[in-house]
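Please read through the structure below; I'll follow up with questions.
Some chains omitted; the rest stay in position.
So that you can tell them apart, the chains are marked A, B and C in the order they are listed, and the count of residues begins at 1 in each.
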């Protein structure tokens, strides 16, 4: 575990700086926040432990947090997703050289092992002196998927229990590694995470999975500090999912296969926000789109938007392309894949790779896997027919393209930044005014959600209309917003 | 006030029956409910006082309520909106002739005076014998806009106060008439509405305005019975507003003006659901659409959907068509109308006619109003230029076309019907099980919202996918739904 | 035959003037020509015999011809299509009153008999004094469908033969009437049409049918004067067919049925220009569109545009709406109509009513026809199911709506006007310079086609880019056009 980005290759650093400069241009939300808060420094005193894919866009986020006064330590939340040049660029700081080792401590590289991954997760809490005095350690978490939050909660739990339990027979491999990481920690400092937990003012979390864990902790009364659910901001969920995928789905398919989408028949499994963005993108390329749905409301929406809504079994032998978008599992079974047209393309932009029954596919006797190119495999059935499977069923917009564009991430990350500011200022750990955030899960106030949107308008040339005082009174709202009731669906 | 549909012209009746038969075909939600509940008769014992536009679609609703066991009395909620043939058709019942006067008592005709209007509102509570025994009177209200609910609440309030107050100098004309109506009522029976209010188990309400009044009453602790807010069901707000207007906006403009929409520039003021449907319809006709917005989130959505978002002042002299969609006021001022292209078309599909500054327009010195045809007027400015104003600024899809199509109303009315069933069964006035509805405002449980959608799928040929038990468990939901968390935005 | 519009009701006249004023605003092509040629008067000396639907738009055409110096006599080309107020408005001239009987002689009224129709056709050639001196009669024909041209050619033919033949057993009724009309003419003047034909410099014709007759005459060497085929100008065929129908198809369906198009499945038979406009309009309303085609190129276009392309038999029981768009016959058979969903809507925007097998439908034993409203009939099958047939299979955009909007007609009529100018100036009957038009069929030079487009840009706010001399040279074209080779397809 000798990795140290402080001696990173300067050329990697420069390549990263280059990309960061271009990304900044497409992240007006973050850049506006830097400008707005340049003087106020609302994150002065914040020590943020960040766990989020270490990409070029995240580099812009990190440097925004720093620009607002924060100290930051960072790890990736995924073993594959780090862009090394982004990490290298951040380590030594915007104006840095390798002589000037003053950058942000980043613990992330492409293709970590699971052991390395949990070591990096521990490093973002290893602030100098924290073992002696927890109050000099991290006081904020910025999380994606909840691993950083998990480490603190499990650590504190085991420390209270006086020891780390043994792994059970059927515990997943990764859980064993977590237990081992914490066992090692307790040998070093048996109250480390207890101290850290007491110092932390809150966490901001941006994924469905992470948010669900938080709600569960809160429901069970075990949440140790306040949390802001960034995932359900309109400017996160509606934008990231729908408009991000509209871009990155065709991008991924095109890069992977170079197959003309026009004139083809595509099945989109699911018509949530991701499904809506997918269907829209494919129709925009001249494909005929058929939707499958389990929810009658979304199914009715798909029909009203002009799509055929069918059961997969009825159309599986007609379509050229199958995309899962749901978060569910076994949307497409191995049996169904065998009934597809020869060389049908199958991919997932939903969540886990089990939306497509990869396991069942691999078990078909006599099946062969041919690598067309990285992340593009042809699975040849014994019958002779084949399908083209993208990214092994994992997110194809990440695996075959470059994921969400910067502009979309700007919206998500502006939510993160604003949530950090909000929570750092008003956590009940240190704030006793009205509206203190208790150890519960909150969404951002609508007015801040609106603010995130507002920060992205100028870059698009959007000119917003301002309510007159008279009009606002008539509507019973404030000129400055919020403009809609909480339950408004957009 | 001698109107009596029981002696309605039989040819009017037959014309109405004809249209009802066709509308039934396009209202699968209501027809499915008739079938589902034919035996159970869940509304047996319900005496519903209905106040809702007396159209052909409403006739299908009324007959659905009757088919489910209810007794019904009906008035329109608008002085202009009654379709006389629909009223005539219902009065004498589905199989009726004028000899067989067994139909639903309907108190509604096209072009009522305000006095007549409030007289009809009172009639829906005038059940035979109710003055002697309130418990034989209406026990449910089905409301659109809240006038029936208002009458009961104001009546009970004044009866408790021992008298109806005098109108104040600045009370609107209509309020004087309401007071007079109630004054007359008190002379006939000083406890009439007190009795009625005590009998009523609840109200179901489908408009924003009506719902707002209900929330206010509930907040002030003055709501006399439970209420279900039907307006905010997904299958009401998202469908009625967006997909209904997508149909009826171009329909209205075309019928009114016969002007080619293709190639023209249209400004849509507002990008809520109504604005989204409007913009989509106009783009679908080949118009270039420019959106104006006050809410940065909706503005960002408009931009992401490919529309220019501008301030009206910057484009007012370029566009050929201006449509307001908001519920606000003074979206388009008289001054702006003077700067429009000659013969620009101006109309409203939002809410009240004050979205366009009609009052200001009329006050321009020297302005002339030329009737092109009913509901289409050219306003000629002293400068010589003119604009074409549709429906005098009132809802053009109602004034220049026929409003929402039956299919859309089927969705709204299935919500009403299901809400009536739910409330009639579980109002705290007569139900002491778990989940009783108290005197508060509720939205329909999501599973019933999903049910409404479900009832409309077959007619469109939609084939829904069913979750397996295994998939449902993985998602932590029930196979039968509900499928989404409450805050899901669709 | 005592009809005389010169004593037309002044209120009818005024209603017509009103509509003409509004139509002028939407017909920038014609209005620009009036302005451009106000001084030059290129039609001075032209005496135009016009035969074209006597609508409000045609009134604007007529007055444009007059404004350019022409004398005009007019009849309709269809017994049903005259708008009486348009005829009345034109008769007495733009500034006219009934005291001032100086208007254009118009011989047209709504619902003519066939005898009346051919009488009016003869009247447009009955210029004062023409029997004495043919050279004071009509010297130009403006035709729609070719009836005026037919009358002259048949007249001259029979006059040369010395008599009108008897009708044969199987001649259609209408042909008998034509023969009778000409027989009567020969008793009055045995050389009338011979004289007229010798005077006429040419005809401009705007329909496929009329153009086909002209090509046949030319092929047989029997065409008596030059003809310009206006139908195949890009600004006629591509605009009128595609963009006109995109507007008037949904308009017609909505007015006829008030049925929601969103979510419905629609079959569009044919994917020529009319089919393209139809499919586009229905998709724009949220319908799912299925196309049927016989031409593999158009079928491939439909697929590339994202539509399912199927055989009617395979989808006839699934769709809610069926629209024919082809000019062929028996696209939808009576047998297929019996297999449709209950209350499926069937209509035609192609050409004749035989695109739908109306005759076969009427012959089904036990079938019943129920009039829903004018031009909307429900055909009830013995089985109990029914379909809704629009306009008895005739053009539904004319029968259920108001046909093409003014803006589209402006493009077609600007072609007519420019063709009249061109032919009047350069017919070989009176012009011996280069480029004289011989007795053959021509299309308008591309530069004039481009000119028609040019005349419509300002009204839409289109700003055209101008080639530099250098750029034009590089492309080998003239700065002023024409810009494309003849075979360019747009």
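Heads up, the rule we're going with is that a residue touches a chain if its C-beta (ideal position, glycine included) is under 8 Å from a C-beta of that chain, and two chains touch if they have at least 3 such contacts.
Remember, predicted model here, so these are calculated numbers, not experimental data.
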{"item": "Copy count for the complete homomeric assembly [3 present here]", "value": "4"}
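The rule we apply is simple: only the chains that are shown with their structure count from here on.
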{"item": "Central subunit by CA centre of mass proxy", "value": "B"}
{"item": "Between chain C and chain A, distance of the C-alpha-averaged centres to the nearest whole Å", "value": "60"}
{"item": "Mean-CA-position distance for chain C and chain B (Å)", "value": "43"}
{"item": "Interchain centroid distance [CA atoms averaged], chain A/chain B, Å", "value": "41"}
{"item": "Shared-contact residues (touching 2 or more other chains) in chain A", "value": "300, 303-304, 308"}
{"item": "Complex interface listing, chain C residues touching chain B", "value": "18, 22, 25-26, 243-244, 246-247, 250-251, 254-255, 258-265, 280-281, 283-286, 318, 342-343, 370, 372, 378, 401-402, 405-408, 460-461"}
{"item": "Contact set on chain C toward chain A in their complex", "value": "262-263, 265, 283, 286-289, 300, 303-308"}
{"item": "Chain A partner contacts - residues on chain B that touch it in the complex", "value": "232, 234-235, 237-239, 242-243, 292-304, 309-312, 314, 327-330, 443, 449-451, 453-454, 456-457, 460-468, 470-471, 474-475, 481, 483-484, 487, 489-490"}
